[in-house]
Structures are given as structure tokens and as C-alpha cells.
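With one protein chain withheld, the remaining protein chains of the complex are depicted in position.
When the chains are written out, they are named A and B in that same order, and each has its own residue count from 1.
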Amino acid sequence: MTELRRVFNYFTNNLDRISGYMLEHLILIVIAIVLSIGLWVSLGVLVRNNKKAADSVLGLGSLIMAIPSVAIYGILVSIPGLGLSRQSAVIALVLYSMLPILRNVYVSLNEVDKSILEAAKGMGMSDRQILRKVQLPLALPVILAGVRVATVMMVGIATLAVYIGERNLGVLIEQGLKRSRSDMIIVGAIMVTVFVVIIDLFIGWLESAAVSEGIKSDEGSKAGGEN
Amino acid sequence: MIKIEEVTKKYPGMERPAVDKLSLNIEEGEICVFVGPSGCGKTTTLKMINLIIEPSGGKIHVNGENIREQDANELRKKIGYVIQKTGLFPHYTVFDNIAVVPNLLGWEEEQVEKRVVELLKMMNLDPDENRDKFPKALSGGQSQRVGVARAMAADPPVMLMDEPFGAVDPITRNQLQNEFLKLQQKVKKTICFVTHDIDEAIKMGDKIAILDQGKLVQYDTPENILLNPVNEFVEEFVGSDRSLKVLNLLRVTTVMRKNIKRVKDKTGFEEIKKYFSNPEKNRILIENDEKHVVGYLAKEEYHKISTAKGWNKAIRIFPASLNEHNTLKDAMADMLQHNIAALPVMDDNDQFMGIVSFTDIQAYIGEAYEENDNEKDQDENEVL
Partner (left out) sequence: MGVERLIIIIQEQGISLLQRHLYLVFVSLFFAIIIALPIGILVTRPPFNRKVDQILSFLNTAQGIPSLAVVAIFLPLMGVGVRPAIFALSIYALLPIARNTVAAIKGLDPDVLEAAKGMGLSKKEVLLKVELPLAMPIIVAGIQTATIFTVGTATIAHLIGAGGLGRLIFTGIAMNSPQFILAGSLMAAAIAITLDQLLGLFQRRVRRKYGG
């Protein structure tokens, strides 16, 4: 029980620092996610009609995903000009989010019912209008799901970024390991877990809020006969 | 209104063109139906009119303008396009779906509001109930109606319809067809309609274009296609029951007889005898005290009666009546059902108009085919 007491005390005594770490964690993720969405959604839109190009970039994304995050950090910091910096951390995060976001963008844009696209074209909408008003809105649920996966992944990878100089919630664990302080480790582990769950729920909420009523799947909305 | 000149579509690697030097003109305000077996090029031709498919050769003019000389998107905004699967935007309400083209054209909000409500009413859809529904909440028939409303939103003079009523059950399809024909009477659009169903073609078309393997085989009115098929292919495509199909094209008023003598059922036997002594008179109408026609007496039946008393047992009471808009097919069906050889025709105000009899129908159709055969024989003789 003293263990629990120590953990609790550590938490209450260091609330300020911990909130600061959480904020850093959040900032890093927000920067990375905004860049990722901008970059990978654009790329997905660009290759949407080109299967060969799409396969290549998806293959690349898949390759990157397989590499341990620590290894990517290692390679990035070895590049002259980057080193132990926020830039390295952001680049690593953006690279990891490539596959979940890009794949979902590509697949969802191509899954839009062909008859809907044909009707849109037949009505005189330009390609760009079709993309903006029909394809992207219809693809949004799947794209957001990809963003959610990417963000959750990022929390974990960002935690490791303390080893290349970031000062976020990972510090608690890193220092705890270094100094064999189990209270720090436990507080750190719990904090990052809670953080991940909150982020996951938040984006889940965004998903429901952002998706049009017409494409949410729910039972009991099919009309019976007509009058 | 739509002028198709020597239009061809060839796909790389295909042996024969999908559409081969097709030429025809569609008059303003007419429904022209493209019909034919699978692969005949009907849908391809339709889609070349609004440049969804690029022609390989030939020219198409819509409303006097060459479609190639216009921006494709602008052209399409002026042509209504209805497809079988409707293609309604699932993320837009019914209102927003119908409003797509008007919004693209920059209409004022009030204009759009007025037009959408007007269209919903035209389609027999209650505006308040339906405007905020999403497509997934609509039945098949409702979706098709919204699809048509959407195509008509910007009031285009021309409409292209690709099997628009194909995806619903036969009862709904019949309803939709009837509603559309009624609508067309009001709006008089120039319509190009594709179907694989010859019965739908006959019902909907002012003119029918029969296509086979990319070529135009016959372009004619439904009556002529049925009465004068130009070759064996058309004959077979139309079906061996084409004489029955013709029945569906003709109104009962075509063969109706109007001036038939009417007598009361209490009339004297002698009067009837005198009337029937005229070889040309075959039928007498019986009316009741309120001067409503209730039945008829046929000469053959009359001759079977031996006594003056009870001659009115030979009267056949009309079990049903026809409306002036009914077709000969309706008449035949009723006659067969009620096992009676003649039926009265009433107008829309329920006033008696005339009589239609089985023999009259038989004579009319028979003569039409006889003329046909005579013409054919004549042509053949001339060639010889």
C-alpha cells in the first residue's frame, strides 16, 4: 500500500510539471497531425486515379511503418542539420502517419459509388467540384478513422521522443527507468495511457460530429411504402 | 432539337464499333426511345449526347448548337440526366439533391426554394414531409421521382433518361411511367429515353429507334414499328404478339360506334323486328327509364327468340363500362373477363359515348394488317 501512496504523492506533488509535460505532448501531436493531414490527404487526392502511383506510395508508407520508431529517430538525428530537435520528432511522426491516412484517403475516394459520380458529372459538375462536394464528403468518415488511428499511434511514438530531446509525459517514464523510481514509472505509464484514451475518444466524437446524417449507418430509417 | 449525324463510337481493341454511323433527328417536345438488345449501342449513344462518352466521329447538335463547340460542363447543366441507380447524393437531403444544378448556376435562395417545392409537388411528393429526408430513407419509387425532379430542376429543354424506371418493381414502374407521361404533357420536354423493354418503349415513346449492333434499324412511331416492321429482326424483337401489342396503342374511341338506336326494354317486339330487318343493323341498345344505357340486344340473339313475349331475355346487360382513355387492350381484357362481346364507352363525366364490340376491333386490326400485306405484295410485285 505504501507503493500506491508513493505513486499518489508523486502525482500530487508534481502536478504542475506533469501538466506541462502533457501540454508539450499535445503540442507535438497537434503540429504533426496538422502537417500529416495536409500532406497525406493532398497526396491521396493526387494519386486517387492512378493505381500504380498509389501502390508505390502505399508501399513506401507500409515500409516506413514496419521500421521501429526508435530506429527512425536514430536515422533522423544522424542527419546533419536535424539532430536532436523537435523537427526530427515531427518528421518521424508525420512519416508514421503516412500509411493510415494515405491508405484511407485512397480507398475511400475510390469506393464512392460510381453511379453517384456519373450523376454528378452528368449534371455538369467539374472534376474539382465533384471532388470537393461529393467525393471528399463521402470519404470523410473513413479518412477520419485513419486520422484517429494515426493520432493514437503518434501518442506512443511521441512518448519515445523524450530520448531525442522532447520534454513530454515520456520524461516521467524515462527518468523513472534511469533512476529506478517505480512511482515515476507508474505515474508516467498511467498518464500516457489516460492521455491516449482521451485523445481516442475525442477524435471519435469528432468523427460522429463531422459526418453527414445521410451517411451514418443506422437501422430503422428506411421508409416503408409511399402514399 | 437533337440532331445526331453519322455518330460513331469505336473502342480500341473492339472488332466492330459500339455505335456505327448513327443518324437520326429528335423533334422538340417528343419522347424518343432508344431500344434494342444488349450491346446495341443505345446507352452509348445516349451518353454521347451529353458528352459523358466522347464520340469517335460524327456530329451532334442540341438546340442548333454543336455539342463539341461548348464546354462540356456547361452543356450538361442544360441537359437533364436521369440514370437507373439514381446516383442521388447520400450526404445531401432530398431538397439539396434537387437543388444541385440551380445552386451551381447561382440561383437566388428564394428561387431555389420555390423551384424545389414546385418540383416535389409535380412528382407527387409532399414537400414538407420529404424535403429534409436523406436518400437512404426513401423507397425505390420515391428515389426515382427525386432523381427525375433533380434532372428537371434547372428546367432544361432536353432530358436524357437511361433506364430510369428499371430498378423498381413492376407496379411502381407502371405508376412512374404513367406519372411521367402525364408530366410530359405539361412540360413538353425533348426526351431521349433508353430501355431494353419493348413494352416500355411502345408505351413511352412518341418515336422509337430500334438499334442493333451499333446501327439504327428502324426509326418510326410505335404503331408503324408494330404494323410495319422493316425486317425480321424488328419483327422478332417486337415479339410475335405484336398484334396484341398494337391493341395497347389504340384508344377505344378509335373503333367506337356512336349512333346506335336505343330502345326501352319495354318496347314492342314489332319495332325491334322492323329495325333488325335492315341487314346492316346488328345491334340495338337498351336503355332504362332514366335514359341510361344498360344493355344491348344482338341480332343473332334476337333471331333465336321465337315468341314476342319475353324477347327481353335475350338482352345482355353491360357488366362493366370503358372509359374514353382506355385502350383496345383494356377493352379486350374486360370483354374476355366478362364473357361479353361489346361494352359501352363513357367519357370523363360518365356520359355515354358509344359502343365497342369485339368484331369491330377484329375488323380494324385485320384491315390494318391486310393493307400492310397488300402494300408489301405491291412492293414485291413492283420489284419483280
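Miscellaneous remarks
Everything below uses one rule, namely that contacts are C-beta pairs under 8 Å (C-beta built on N, C-alpha and C of every residue); 3 or more make two chains touch, one makes a residue touch a chain.
Everything numeric in this text was worked out from a predicted model, so none of it was measured.
Seen in the complete assembly, the chain not on display touches A.
Note that of A:61, A:141, A:188 or A:214, the residue touching the chain absent from this view is A:188. Of A:117, A:136 or A:152, it is A:152 that touches the chain left out of the display. Panel shows subunit A; residues 3, 62-63, 65-75, 77-78, 84, 152-153, 155-157, 159-160, 163-164, 170, 173, 176-177, 180, 182, 185-186, 188-189, 192-193, 196-197, 200 of it touch the chain omitted from the view.
The definition used in the following text is that only the chains that are shown with their structure count from here on.
A straight line joining the Cα centres of subunit A and subunit B is 58 Å long. Touching subunit A in their complex are the following residues of subunit B: 50, 52, 73-79, 81, 83-93, 100-101, 104, 126, 133-139, 141-142, 147, 150-151, 160. Against subunit B, the residues of subunit A that register as touching in their complex are 113, 115-126, 129, 134, 137-138, 212-215, 221-227.
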